[in-house]
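One protein chain is absent from this view; the other protein chains keep their places.
Labels run A, B and C following the written order; every chain starts at residue 1.
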Amino acid sequence: MIRVTLTTICGTDLHIVRGEYPVAPGLVIGHEPVGVIEELGEGVTGYQIGERVLVGAITPCGQCRACLSGHASQCGHGAAYEALGGWRFGNTINGAQAEYLRVPYAQANLAKIPDELTDEQVVLLADIASTGFGGAEAAKIRIGDSVVVFAQGPIGLCATAGAKLMGASLIIGVDGDEHRLAMSKRMGADVTLDYREVDVVAEVKRLTGGGADVAIEALGTQQTFESSLRSLRPAGTLSSLGVYSGKLQIPYEAFAAGIGDYRIVTTLCPGGKERLRRLMEVVRHGRVDLTPLLTHRFKLDNISDAYKLFGERSDGVLKVAIQP
Amino acid sequence: MIRVTLTTICGTDLHIVRGEYPVAPGLVIGHEPVGVIEELGEGVTGYQIGERVLVGAITPCGQCRACLSGHASQCGHGAAYEALGGWRFGNTINGAQAEYLRVPYAQANLAKIPDELTDEQVVLLADIASTGFGGAEAAKIRIGDSVVVFAQGPIGLCATAGAKLMGASLIIGVDGDEHRLAMSKRMGADVTLDYREVDVVAEVKRLTGGGADVAIEALGTQQTFESSLRSLRPAGTLSSLGVYSGKLQIPYEAFAAGIGDYRIVTTLCPGGKERLRRLMEVVRHGRVDLTPLLTHRFKLDNISDAYKLFGERSDGVLKVAIQP
Amino acid sequence: MIRVTLTTICGTDLHIVRGEYPVAPGLVIGHEPVGVIEELGEGVTGYQIGERVLVGAITPCGQCRACLSGHASQCGHGAAYEALGGWRFGNTINGAQAEYLRVPYAQANLAKIPDELTDEQVVLLADIASTGFGGAEAAKIRIGDSVVVFAQGPIGLCATAGAKLMGASLIIGVDGDEHRLAMSKRMGADVTLDYREVDVVAEVKRLTGGGADVAIEALGTQQTFESSLRSLRPAGTLSSLGVYSGKLQIPYEAFAAGIGDYRIVTTLCPGGKERLRRLMEVVRHGRVDLTPLLTHRFKLDNISDAYKLFGERSDGVLKVAIQP
Partner (left out) sequence: MIRVTLTTICGTDLHIVRGEYPVAPGLVIGHEPVGVIEELGEGVTGYQIGERVLVGAITPCGQCRACLSGHASQCGHGAAYEALGGWRFGNTINGAQAEYLRVPYAQANLAKIPDELTDEQVVLLADIASTGFGGAEAAKIRIGDSVVVFAQGPIGLCATAGAKLMGASLIIGVDGDEHRLAMSKRMGADVTLDYREVDVVAEVKRLTGGGADVAIEALGTQQTFESSLRSLRPAGTLSSLGVYSGKLQIPYEAFAAGIGDYRIVTTLCPGGKERLRRLMEVVRHGRVDLTPLLTHRFKLDNISDAYKLFGERSDGVLKVAIQP
């Protein structure tokens, strides 16, 4: 059990609130908690009441078939695999937009926060950084790769930062919002493209001399998925992070009819305390600073204002800090 | 320049003959040659006139960006990448259904045949075995994986054999043709499913306790692609070998809306003399025997009969040996 | 808590009995248990009293830094890494040569045995098969590789079987004992070499045309380690399974002075219930049969006779089945 000291709102929470994604009824939602240990379950060792901890959006058990196979996000709760099974907070159990939070499988999921890091420096690691970096990692970006990232919302911006962390030489950020394109450069993009103004696929091919090595999709629409594939050189990798609804089509000619040695990989936010420890090390040593993405701050009591702002994407909002 | 001693017909050749796949006009087609060296270009070293060689369907240059990046099937002819660029025989230059054949980039593509192997033992390595095994390899099959292979034509049968070679524990072959299902067992399937009789996806889930680790698609239709994806456990891998035409759709719910950690990988036949050397070693040491797939034999002069039989899929034909 | 129904003796147990490897004093030793669930701890779900289970030599927690990083054999007991920390039975807690056994982290470590498999069919999966196959896996053996395995004791024989499972084309087993060389062929070796009779390194180079792709060391001596390295082609992989004592030297010229692109990888038995489930699937589908390695059978009451036989390596003993 932790006392929540900082949390935030995710695009997924919006979908839930709008009834577009069904979760267990009556739940507190939110899945990005920073807090202080208030109570420790029997058998949890190595922690003390009062320690500051970060908990991931995904809370794997560590002991099921999926977890023991390295696919903890599809955690089967001690048994086999369950699609998205590692995502519990605000989905199948009470979540983080609250004063107190019960953390399942605490031994595997409480990541101690180093003293020199503030809550704001780490809160975005719980979901968007783990997801965005995960998209870069799943693509197996290598030193010298050219990478294009479609959509520069919070997840896409973290994918851009992840591509930079992994040694991509040329990073192209794509969006249609000026604030986000400006932030894209700040997070590591060398070039940004506004899809309202240029033919993005043609421009990516021109800049990369025939197609990018890697394209990361960070929105979840047919159009961005398709443009990602079209932007690749033969044998390129499409790393998809978006949540799609309805039909998703692969343009067969851009897919070289199936024999172009393309790879399409998908990633749900990696979780567990070790993942978070690593990400906090990245921040602690100054490799990346995500605090510019926290554009607004609210008290938990005023969370409905925060939802309104975030839902309307007004005032250049990227992520909101919510303090109980 | 080699004198062809044995070749065969591929499904792709049928597509070309029927005008469904456009190649350079006036070409001799065929891309699976076994032969004897008749003449050696200047600068080709380590070979002698009269040696028996196997040449792959894909003849990479070894010296372009694609080749030097490990993607030789998308060979760019000395320069960058070209989609399917490594496929030259019967596509952009004269092919193997002939008495003589000029082999491009001979230094990289002439694979000497060990004395103890016959032409018939190696001819199917040039394309279908390299492709089928390649599908298993691209899926990164591990010891103990459960694998389902959709379609048990020549490529699918080789994918089945490839899955067995890599240590899959349970291999399920799917087709609607009795001869092919029988051959599937011979090539390594533990269980075969006739899609005319059972709900394949449901049966795969039952047999694997929730979904296969790997599904290999070896036909190139929307239905097999989709069933492949539906047969997987979360975080499973779909390895696609088929050549698709028209639209290809990803069923978004089977894709866990994009966040199920699924991977889709595609493979064009790996080529080059080292690939063929390895495959011949596999045959030489008795790991696999592909000669049962050579169901019929024709002289080159009677190749039109062979095309007729192969095109009609009559008489349980799988592959035909064509002897000049 | 399980009631042990079958176990065996490992070479490590001999070292312990002889005082060559120090463990916590007063312990019951043995780490290869098959049994029946007698009692279930609180919080362990999905199991029932009376179910037959296999438990691995290594019993990871699933929730520490090492486990969450995929290095469960170096399990840190909820915290970070601990060298060999996943090995608990007969090392830091009571082991399997007993009537009853308490299994730590039961949720992660009880692997149900399919009804169609006998205790004898699975008991060797707990350690030697997981280790031997693990050596093949760590070497990343590919279809068509040539592999030499130094020493054909129980572990080496399983490494041989593992190389075959992964699609090696040529497998060479090396030992100086006739029984073991004969068993080597049965487990998958194409060629066996008796080091008392031939210059093994020279012969491996001859058979492989310049050096093996992979060498597996399965004894733990300077000589086998060195011969393994000397048997490789440039850029080959030495996969080491042995437990070394004292000094271990790398012959610098066989190492190409450090710039031959060689890899040396080491493996401690992979554990956890998912690993065991996979290995049991391999047995269940007839991919491998390890029962020929169980050369002798004893009652637990006569275990000192078993230790005597096993210690003296008399009567062609490989592994002994011990039944409480």
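Quick note on the criterion: a residue touches a chain if its C-beta (ideal position, glycine included) is under 8 Å from a C-beta of that chain, and two chains touch if they have at least 3 such contacts.
Source: prediction; values computed, not measured.
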Could you tell me which of C:R233, C:R287 or C:K319 touches the chain that is not displayed?
-> C:R233
By the document's definition of touch, the residue of C:G209, C:P292 or C:G316 touching the omitted chain is C:G209
For chain B, which residues reach the chain that was dropped from this view?
-> 43, 45-46, 61-63, 65, 67-70, 72, 77-79, 105, 107-108, 272-275, 277
Contact residues on chain A toward the hidden chain run 133, 136-137, 142-146, 162, 165-167, 169-170, 190, 277-279, 281-282, 284-285, 287
Residues of chain C in contact with the chain not shown = 66, 69, 71, 73-74, 80-85, 209-211, 220, 233-235, 240-250, 252, 255-268
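The rule is short, and it goes like this: only the chains that are shown with their structure count from here on.
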Which chain pair shows the largest tally of C-beta contacts?
-> A-B
At what distance in angstrom does the C-alpha mean of chain C lie from that of chain B?
-> 36
Report the inter-chain centroid distance for chain A and chain B in whole angstrom, where each centroid is the mean of the CA atoms.
-> 38
For chain C, residues contacting two or more additional chains = 277
